[in-house]
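Attaching a single structure in structure tokens format; questions to follow.
With one protein chain withheld, the remaining protein chains of the complex are depicted in position.
Naming follows writing order (A and B), and every chain is counted from residue 1.
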Amino acid sequence: MTQRTLGTCYYPEHWPEEIWPEDARRMVEAGLTWVRIGEFAWSRIEPAPDRLDWGWLDRALETLGAAGLKIVMGTPTATPPRWLVEKLPDMLAVGPDGRPRGFGSRRHYCFSHAGYLDECRRIVTLLADRYGAHPHIHAWQIDNEYGCHDTVVSYSTAARDAFRDWCAQTYQSPGALNRAWGNVFWSMEYDDFAQIDLPTATVTEPNPAHALAFRQFSSDMVVRFNRAQAEILRARTRAPLLHNYMGREVAFDHYAVGADLDIATWDSYPLGFLEDRVPASDDGRARFLRQGHPDMQAFHHDLYRAVGRGRWWVIEQQPGPVNWAAHNPAPLPGMARLWAWEAFAHGAEAVCYFRWRQVPFAQEQHHAGLLRPDSAPAPALAECRLVADELAAMPDAATARARVALVFDYASAWAWQVQPQGAEFDHFAICFAFYGALRRLGLSIDIVPPDADLSGYALVLAPGLATLPDGFCEGLTGTAILGPRTNAKTAQMAIPVPLPPALPGLDTVVELVETMPAAGALPLAQGGRLVHWAEQLGGTAEIVEARADGRPALVRAGKLHYLGGWPDADALDRILRRACAAEGIATLDLPRGLRVRDTDTHRFWFNYDMKPVRFEDREIPEAGVLWEAL
Amino acid sequence: MTQRTLGTCYYPEHWPEEIWPEDARRMVEAGLTWVRIGEFAWSRIEPAPDRLDWGWLDRALETLGAAGLKIVMGTPTATPPRWLVEKLPDMLAVGPDGRPRGFGSRRHYCFSHAGYLDECRRIVTLLADRYGAHPHIHAWQIDNEYGCHDTVVSYSTAARDAFRDWCAQTYQSPGALNRAWGNVFWSMEYDDFAQIDLPTATVTEPNPAHALAFRQFSSDMVVRFNRAQAEILRARTRAPLLHNYMGREVAFDHYAVGADLDIATWDSYPLGFLEDRVPASDDGRARFLRQGHPDMQAFHHDLYRAVGRGRWWVIEQQPGPVNWAAHNPAPLPGMARLWAWEAFAHGAEAVCYFRWRQVPFAQEQHHAGLLRPDSAPAPALAECRLVADELAAMPDAATARARVALVFDYASAWAWQVQPQGAEFDHFAICFAFYGALRRLGLSIDIVPPDADLSGYALVLAPGLATLPDGFCEGLTGTAILGPRTNAKTAQMAIPVPLPPALPGLDTVVELVETMPAAGALPLAQGGRLVHWAEQLGGTAEIVEARADGRPALVRAGKLHYLGGWPDADALDRILRRACAAEGIATLDLPRGLRVRDTDTHRFWFNYDMKPVRFEDREIPEAGVLWEAL
Partner (left out) sequence: MTQRTLGTCYYPEHWPEEIWPEDARRMVEAGLTWVRIGEFAWSRIEPAPDRLDWGWLDRALETLGAAGLKIVMGTPTATPPRWLVEKLPDMLAVGPDGRPRGFGSRRHYCFSHAGYLDECRRIVTLLADRYGAHPHIHAWQIDNEYGCHDTVVSYSTAARDAFRDWCAQTYQSPGALNRAWGNVFWSMEYDDFAQIDLPTATVTEPNPAHALAFRQFSSDMVVRFNRAQAEILRARTRAPLLHNYMGREVAFDHYAVGADLDIATWDSYPLGFLEDRVPASDDGRARFLRQGHPDMQAFHHDLYRAVGRGRWWVIEQQPGPVNWAAHNPAPLPGMARLWAWEAFAHGAEAVCYFRWRQVPFAQEQHHAGLLRPDSAPAPALAECRLVADELAAMPDAATARARVALVFDYASAWAWQVQPQGAEFDHFAICFAFYGALRRLGLSIDIVPPDADLSGYALVLAPGLATLPDGFCEGLTGTAILGPRTNAKTAQMAIPVPLPPALPGLDTVVELVETMPAAGALPLAQGGRLVHWAEQLGGTAEIVEARADGRPALVRAGKLHYLGGWPDADALDRILRRACAAEGIATLDLPRGLRVRDTDTHRFWFNYDMKPVRFEDREIPEAGVLWEAL
């Protein structure tokens, strides 16, 4: 049981020192517990090589701590200063166009660069030596938003050399690599690891096995980078370690990074995400313009709860318009409160609004804060204070384990980006479609990694899971729906023989796959259609759903189901209601925009619609939250 | 009072010398006064380094002059010959992709390259020494279409070095620059001006202050380039100097270039512009396909009248289909006449059709002329002759000062390109929307720079003027409508504190801005909507227009108004009619496609529609012009 708390992000180096005490006092007055600082301040901590300036930071920590705030201290490695780039000019990441990604914004480093990694070790050691036992620092954040601005994959010389080493370690001999990748196909065989280039700028697509290996390698580099800092901090502090993950960022394995940390935190920008990260096929854009997609936040809450093995925060919560999407509307009044409660209902330990005060200069000057640039309250400040009061009045509750699990897998995300086969096939998108269908039924959901313990779940969904781990099916105890495209690949990105899905006890085989534009969607006998992706299934398994042409669409053996296509919302609704009914899971029929989440003591209702909604005997205003004891 | 005249553009070097006399004779017969020559002829004037060939040019000048034509002599610096690129290989501009923009078309030079500037000084000195006092040369054009093909901004080494110098001169110390730009934000601080790169290829957006400074620098390079030639010519000729500007070209400050010249001229291609330069949100494309947008020419006439401080021409007038837009339709019969009269009604001293004869080879072979490639008359020739006759029968009239002024500002154009915040926010687009609304009311308009004397204008509009000059409001004597986004930035691209708009005597403050796609437009209480951009206004100022949600949209103190959003056409119409009524400015309710322009003696009617239009007691045919004494 953790006390639920609020916080904010603050950059003392952006403001005159004279106003720090008043800022700290107002933070406490707003009901905030946490303040995160430091993560972009390298040029102020070390203005020149080996010239450290700790004074301002000492005083900032003291001022904030003295006001009663708990501090999250960030390592500043996302923004190496200009003099460091001068020292290590080849530390810059290189884009897919072959050009170095230059200095002048942030994240201008290549994860594979050993020299930069050493510099990070050095500055983090200095920081941790000085502040590891600081009484006001209650958590450490490593770096900032791994992957933001497409920075996981780099085509630098450092990355190329490190990838060759990675291949050598992974495959041991060029012959083994050639066999694993099927390089005989177009005379792509290598005689030496030193011949292997990064899979870019090829005449047509590179070997998908080559591309997938590079994606796995790139993720491994992030894990290595994070671990290097975590090890230094572990040796010097007892405070928990965290990183702030992003929305719909799948370029590295968050489970693997999370394994080296204590708390998963993420940065939740519902309106920005609606514009640029919700799958384009979703029809919610116009209706939820000032509320955010009703499932986008919840999906990530559930995902990062898994990444944090139960411990997670929203460390950056949008408080008003942001600056970075193509359009940046203002949230409806009430949304800053609703978003916070949605997080708490999913088990967040803390929600921190980003940022304390809107900064009037540089890149994010149109990103709202809790204060305006002139220090007057911005609209979210009052909502924040209200949430603080509500939290104080509310008994804490543990996060109940859900009865439904959805498997999300980073390696599958890479596999389908490498080889979508149809333009719309995307791991996040199909998982999000299934997740949304579950939410519309009023269910609470756990998102889990492929190697999770699935026993105890009444319903398990695993669409698009490229390679089933050994024993996956054996670990199931309830109803499971696998597919489409589940177990469709070996770990080396080949089609396995015997053919997929090769599920124990289920006599079905994917004879052929097809992908189609909207005009080619395939009607199902019971209504709805298969969209984007359809499989022709052979075998004798019992047919639960058939296509209008009579071919099987969903088959089963006992509780183990295989789904041979991507159902639209109508079909998914029917399929999931049937599965829930079979397991005795109660479902609702929620109106558009209304969502539910249960803790072990309460049921929370969230109205994402632009107008009040009535459901059973409740009336919930637009942007409203309601909770009821269970 | 200047005699209104016609002219054309001619390239003697493209044609056999034998036909020059006949061409000259036919020009005079067509009613032409002016002929522009020479601006792409460097390789013929100087076929090899320091080998000058003046003979053909001497004879061309003599032939044309002898026929009675006045000559505009162009400097050939827009097309440096191949041997010069060989001599100065780094003179090429560099594109945003980091690649040099090669030889083989035109404008392949970087404005910042000192060596090329010296070569321009050399060739212009030679030209001016020879022809500065030539009796047939009555004007000089410097270079050709600055900015065409996106050539103002260059990422060359020459530009980088010059930008570092510019920064050093502007900010004096790296610390001052860091403070001005807010470089502390992401540890972007510089220790030395030599560390500053051009704002390109950064991981995410560069600091907007950095980007804006580079845009200002790039404009300054154009001013310097132009001034270098102007100074040489001034010392050698008494003929007026001009440059031919373009449509919707905002990459350099035309007012600043114009200050060094005597006449502003521009190149008017109504059908090409309709396809590729009229803001995409405008709905006129299908209706005006063969007429051009009814406000696009007028807007630039009014703009370049300001750039030329009253003296201006159309030096290139589209006579038929062009070659460079995605589609190139033929003008309706009559348009070549209408376009000329629209220019004269706005005060043009001359209108020159581009070009005399369609050239059957090279890049512009599908660009119509007054003659076909086989020297037969093209359709525009007869219209040109008709205009000449009409001009002869028409008393000259001065351009009346309008009662309405619209402020247009190049620095604002750069600011909003650097930081649109919403995809549609663009300085030209919003000024053009306001201009169009005024035109639909039948008004004559002055477009003015931000530092113009505004006393005497009954109505001043200044939407999206990023930074108000000192004393701007104090100089107003009539009704003024400022906003949206007016005075929203410091000159260093930061949000000022106190917050915008900070207008004297008007208690309103922009608490928050939001941008939205079409689906998120905000209805106004009196009808119409705010589109693209909306501001939440605080303060106690009197509300003139409110949003449907009750928030203020247009507020005022006396005659000073602030508009907190981008009104659609319906709302703009109401707001502007109200303002005109308050100032006693008569407005019309023009049918679509009909436009009006007054000189001090006449009212001109232009029908841009595809069908005749009846208005009050007039019937005006499609593509027709009508004038009435006032």
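Note that in this section a residue touches a chain if its C-beta (ideal position, glycine included) is under 8 Å from a C-beta of that chain, and two chains touch if they have at least 3 such contacts.
Please read these numbers as outputs of a predicted model, since none were measured by experiment.
Among B:Arg290, B:His346 or B:Lys489, the one in contact with the hidden chain is B:Arg290.
Check B:Gly310, B:Pro329, B:Pro420 or B:Gly539 against the missing chain and you find that the one touching it is B:Pro329.
When the missing chain is restored to the complex, the residue among A:Ile19, A:Ala66, A:Val184 or A:Ala586 that touches it is A:Val184.
Residue A:Thr200 is the one among A:Thr200, A:Ser375, A:Gln526 or A:Thr587 that touches the chain missing from this view. Screening B:Gly258, B:Gly347, B:Pro379 or B:Pro450 against the full complex identifies B:Pro379 as the residue touching the chain left out. Residue-level contact of subunit A with the missing chain is found at 97-98, 181-191, 195, 197, 199-210, 419, 421-423, 492-499, 511-517, 519-520, 536. Residues touching the missing chain, restricted to subunit B, are 13-14, 40-44, 47-48, 76, 79-83, 86, 93, 95, 97, 99-108, 148-149, 151, 275, 285-286, 289-290, 320-321, 323, 326-330, 358-366, 368, 372-374, 376, 378-379 (touch as defined at the top).
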